[in-house]
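The complex is shown incomplete by one protein chain, all other protein chains being positioned as in the whole.
Coming up: subunit A.
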Amino acid sequence: MTMALPAAAGAERPHHPLAHAPALVLGILLALLIAAALSAATVGAAGIPLERLPAALGFVAGDPATVERDRLVVWSIRLPRIAMAVMVGALLAAGGTILQGLFRNPLADPGLVGVSSGAALAAAATIVLGDRLMPALPAEALPVAAFAGALIVTATLYRIATNGGRTSIAMLLLGGLAIGALAGALTGLLVFIADDRQLRDVTFWTLGSLSGATWAKAATILPFLLALVIATPLLVRDLDRLALGEAEAFHLGTSVERLKRVAIVLVSAAVGAAVAVSGVIGFVGIIVPHLLRLIIGPGHRLLVPAALLLGPVLMLGADTLARVVVAPAELPIGILTAILGAPVFLGLLLRQRAQIGL
């Protein structure tokens, strides 16, 4: 393996400046999240200045001239969308972080390696085929189906990319490409047999958007987020050990097969739930952990909780931008995350050029 030579010892700057200040890191991220949520609540086609927000939320009595309309906008449009952006951002960022830990590589993004496509295919199939089997499909069916789709892809990908405890990044990316292409083709097939209403829904999955946000949708993915938050502490130490290799993790006391199963299920649940309500939104799972590793280092104990906070910030920021740049129309949020994320991915790819053998 070739590698850049380290800088002369004397010229070294400190790595990961905030690695040893978890409270500060999480505090800053929480403040950012609150700021992002406030701007998302106030900015938009129907502008609600910050000073009218407390009344709109119902905390204080407001100006009768505007308060009715403001309350309607905030409670039935802005807040469900904020709630969903926060949850989807947290799910995608933490899902990406865990996927990268599992594959021991920062390039593994759920969107790029086909996990999101698998989830979208399963969700689309549920809409198109499920409608024929069952007249009124429960709302909970979608995240569950998307979870199953993501699970099949993640488990298959692990088998393809990992051999004897070592992950081949070339096999991961190329195998993911093939799986993503297959899932995309099958989704295309579904488009042919879908009726008009179903077609609108299926197209939505392939583009990715938060525009259909409702409280009901947000409620269906809440259990997935809670499961992720609860399971995270059980996983972080073992993901660190896995960075040394599967054999080393075992020697250090980790039940590696169990860890892999739990990680695959968690990633699939996170990505599946996110895709079920917002479609395929790429690169969030790669930008967030990458930025964080530069500042706080790769230790998963802090990285995963930080991703759970920074993911929502990125998602709220991108969604607010998507709503205002071409107002009153709206840009698909996936375009913005790709503009931010693709260069990050390319940068990481170039850095690993030697390792991939290109």
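Note that in this section a contact is a pair of C-beta atoms (placed from the backbone, for glycine too) under 8 Å apart; a residue touches a chain by one contact, two chains touch by 3 or more; residues count from 1.
In this section, contacts and distances are computed from a predicted model.
The complex includes a chain that is not drawn, and of the options "Heme ABC transporter ATP-binding protein", "Na+/H+ antiporter subunit B", "Cytochrome c biogenesis protein CcsA" or "Response regulator receiver domain-containing protein" the UniProt name matching it is "Heme ABC transporter ATP-binding protein". When you scan A:22, A:212 or A:297 for touch with the missing chain, the hit is A:297.
Only one residue from A:57, A:141, A:252 or A:331 touches the chain missing from this view: A:252.
Taking the complete complex into account, A:244 is the one of A:46, A:134 or A:244 that touches the chain left out.
Touching residues on subunit A toward the chain that is not drawn are 1, 3-6, 9, 12, 14-16, 104-106, 237, 240-241, 243-245, 247-248, 250-256, 293, 297-299.
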